[in-house]
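Heads up, one of the protein chains got dropped from this complex, but the rest are sitting where they should.
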Amino acid sequence: MSLLDILFLGALAVALAMALLGGTRPAGVIATLSYAALLAVLALMEPLLAQSNAAIASSVKFQIIGEEIGWSMNGLGWFFALITVAAALFASWFSSGQWGAVQYDMRRQHVLLAVNVFAMLVLLSSQDLLGLFIGWELVSWASFAMMTQRGGAAARAAYRYILYALAGAMAVLAAIVIIRAHAASFNFADARMAVAALPSATKWTVVALLTAGFGVKMGLLPFHLWQAPAYSETPGASSAFLNAISARMGLYALIVTLLQVIGTDVLTNLSVQFIWLDARDIIMWLAAVTMVVATFIALMQTDARLLLTWHGIGQGGYMLLGVLIASPLGTAGGLMHVMNYGIYQAALILSVASVMHRTGTSDLDRLGGLITRMPLSYVTMLMGIIGLAGLPPMNGFVSKWMIYKSLLEGREPLLLALAFVTTLGTILSVYKLIHNIFLGQLRQEHWEIREAPLSMTVPMLLLGAICFVTGAMPGLTLQLVDRAQAAIGVPLLAHHLGGVTLATGSLNMLWVVGTMLAMMGMGAVIFYLLGGRHRAVHQYDNYAGGHFLSADLRYHFSHEFYPGLARVIGPWYRGWIVRAEASLIRLSDIIGHAWRGSFDAGITPLYVMAALVAGLLWVRSAGGLP
Amino acid sequence: MSENAGSRNPLQLRDQPETCRTADAEERSAWQRVIGRFADNCRARSLFVLHYCTGCGAIELPPTITSRFDMERVGVSPMVTPRQADILLITGYVALKTLKRVILSYEQMQAPKYVIGFGSCTINGGMYWNSYATIKQLDQYIPTDLFIAGCMPRPEAVQEVFLELMRMIDAGKANAWRDYYRNYDHYLANQQALFGPQWHTPTDIVAEAKHYGLMGPGTTGPHTRLLDQHAEWALDRIPEDYPERGENERSER
Partner (left out) sequence: MTLSLLAELIVMPLIAFVVGLALVLMMRRVRARIERRIGPPLLQPVYDIVKLYAKRTQVSHGIMHDLAIVMLLGGITTSVCFLPVPGLEGLARQGDLLTLVYLMMVPMLGLALGVGSCANPNGSIGISRALTAMLAYDVPFVFVVIGLAVAYGTTSLPEIIAHQQSGGIATWGAAEMPLLAIAGFIAMHAMLGKEPFEIYVAPAEIATGPMAEMSGKYMGALFVMQSFQLYTIGALYVTMFLGGGENWLTFLMKLFAVVFVSVALTNVYGRYKTDKVIRFMWTWPTGIALAGLALVMMH
């Protein structure tokens, strides 16, 4: 029985335990401890992966059309699995106390979280195309179940997601069939040789099908519409899990297929005439445009959860960009960003969830001034937004810096400019987020609000602290990234604890953060010792041009936070973006209506199975196998 | 009204400034006296003015600031909000409604702060002396360092008063602001006489005086006790556990 078997069994056991005990009080604690145990199993796998750079195989196998399908986890899957289990750990820790107690369906949430973790682990241990597809389907349905658990708007968004996901899965299946037909095997290595020999038109088809199919999960343009409403309507802890890692499964699958099965050399050879672009460039541009569009949609949101999830879609673009550059620096940056993003996004979502827990709203126009009431949530959000905006000293800066450098080395100035502009848009929107929730005037109805309980604040703050520590010492994360890079077959990036040393400009975060802290200490001396005494006043003792402020008069600026910008870029939203969205939604509605009758029959799984069987039959006939 | 409120001679502060000034704890050691001297020196050379332009006097200020007389030569420059300003320059008659805003703005300024009454209106009501809606003597309501007599005073007079104020600050004699803390009850009494017992501003002057060690014999009294019944910051409209208030209490100990 290998470590991977233990991992699978552990994840299943958590799901089972939660199905039995999920409704009881200690369920959250049990789940948290179980995920910690899974994390320990993953930690035990690290030396094995580091020694041999080989995959750890599972003993579960089965035969299909003459081929043995099994599961084994390599460094790449291990890296993603680490984030998955850690995200589940923090999500269940967050729900182990008061937050979980007030949920009416906590048992279901626990079970679904465990099922999701299991499904993702299966996906992350796939070692051939069929295993990848099986894992992919498992993940799709598990996250669909998670999103749809509350009904209402979330269920409608989840319904849209499952339409996309099914279409995507069919695209992936078609691509797998094509590869299989030529490779006569599901194995990645065989597939790679077969793909290299394909005619260029077929290569294009395979690349397009795979990118579209897996891109759905990542929210890659133009499949970005489902994710924000679906993730944001999911209850807090589950939403943190979904945001932190779920969408990254698409990235994992894209890394596996584009980098390992197809290979960057094939992608760069697929050139389009007259526009000097090849297949890799097109996907990179797609990622960059996704990044910009999603970020600037996030900027216009007035709901904290929607704002963050739109950013999640945008940040996915950074990762894909870095990975597709396929240089040691680029892949390291992209993969590191997966982890960094998971950490700060979970912190941010949990912080918003605790605000919602206390105030009952995440509407940015109905909050304000909560810093005096919920200082710990504020600190978490502050650390999270500095990470999300990619400013020093948080970890988001390091990974973004590496992606910028790799784009520069890859001579992609325009993509780099788009990445920069995205960062600027992010800064604007995260300030709006923290300002409208925590800064400004405290509303009268929030006077009695207290800080969230420790069961919620401790995991949040811990995430914030990890965000800072891995920012000051990026070498810690880069060590983990090494395992993943070795598995993809990209040369390892030489790094040290503080960052990387390059001939073309280095980064040593130990110095950057150390200097910042020292200088802030000096600033504190200047402020507290050299300046005279100061006195804190209440919020109504404030300049208002001689007006007498009182509690019944709201003196706060939050609605439409960037009016000047809205005047310039607002028409763009009302124009093509919104029209494109509307027409896509209408299209999916039409498809949805066509399907709805059969869905109402309640035999959905049967349809999926029928589709699977049909696909497999097609494989069989196309491949001409017995 | 003005008699029993104990009106002061506008020039009294100028003639006998020491009477309302006792040595601060921080000025005891020689080193701290040197620092204090240096600070006074810099204060005198950097004056940010909040122009409270109530009446016609505003017209005299542009030539004072711009190229004709250029007050920036001596470090006087206009500022926008009371928080940033050192001088409150009230140019003209003060109606009752205006007075409320003047007091609010004055209390929002940070000490050391100086008030200059500009024109006859601020001294004795000027041509509005028999109006029902204007006050006659500004220094009954807020402590005034200097007045500029005339209707209206020329920019030269404005300059002269700035220079005089600078001399006073340099000598450590422009201390009317301390009087407001030390005799707050007196000023509040006059304000309440006009605006009624419910009168209060958002600023808690008594707490400030306590916090900065500026308490005097007349800081609290029968009139400040009325504040506790009416002021928002004293009522439960701002709850007790409001963190800022907690911090005040800590620093008192």
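Going in written order, the chains are labelled A and B, and every chain counts its residues from 1.
Definition applied: a residue touches a chain if its C-beta (ideal position, glycine included) is under 8 Å from a C-beta of that chain, and two chains touch if they have at least 3 such contacts.
Here the structure is a predicted model, which is why all the values come from computation and not from measurement.
*Asks:* Considering the whole complex, which of A:26, A:489 or A:505 touches the chain not shown?
*Replies:* From the options A:26, A:489 or A:505, the contact with the absent chain belongs to A:505.
*Asks:* Which of these, A:47, A:152, A:199 or A:531, touches the one chain of the complex that we don't see?
*Replies:* Considering the complete complex, A:531 is the one touching the chain left out.
*Asks:* Pick from A:515, A:550 or A:583: which residue touches the chain that isn't shown?
*Replies:* Residue touching the absent chain, from the options given: A:515.
*Asks:* Tell me which residue among A:180, A:217 or A:405 touches the hidden chain in the full complex.
*Replies:* A:405
*Asks:* Can you tell me which of A:4, A:76 or A:382 touches the chain that was removed from the display?
*Replies:* A:382
*Asks:* Would you write out the residues of chain B that touch the absent chain, in ascending order?
*Replies:* 38-39, 42-43, 45-46, 66-67, 70, 72-75, 77, 80-81, 83-84, 86, 108, 110-112, 208, 212, 214, 243-244
*Asks:* For chain A, which residues reach the chain that was dropped from this view?
*Replies:* 369, 371-372, 375, 378, 382, 386, 389-392, 397, 401, 404-405, 408, 411, 413, 416-417, 420-421, 424-425, 427-428, 431, 434-435, 438-442, 498, 503-508, 511-512, 515-524, 526-528, 530-537, 539, 541-545, 555-558, 561-565, 567-568
In the analysis below, only the chains that are shown with their structure count from here on.
*Asks:* For chain A and chain B, what's the span in angstrom between their mean Cα positions?
*Replies:* Computed value for the inter-centroid distance: 57 Å.
*Asks:* Mind listing the chain B positions that touch chain A in their complex?
*Replies:* Checking each residue of chain B against chain A gives 81-83, 100-101, 104-105, 108, 201-204, 207-208, 211-212, 232-233, 237-239, 242-245, 247-248, 251.
*Asks:* Enumerate the contact residues on chain A facing chain B in the complex.
*Replies:* Those in contact with chain B are residues 372, 447-448, 533, 535-538, 540-543, 546-551.
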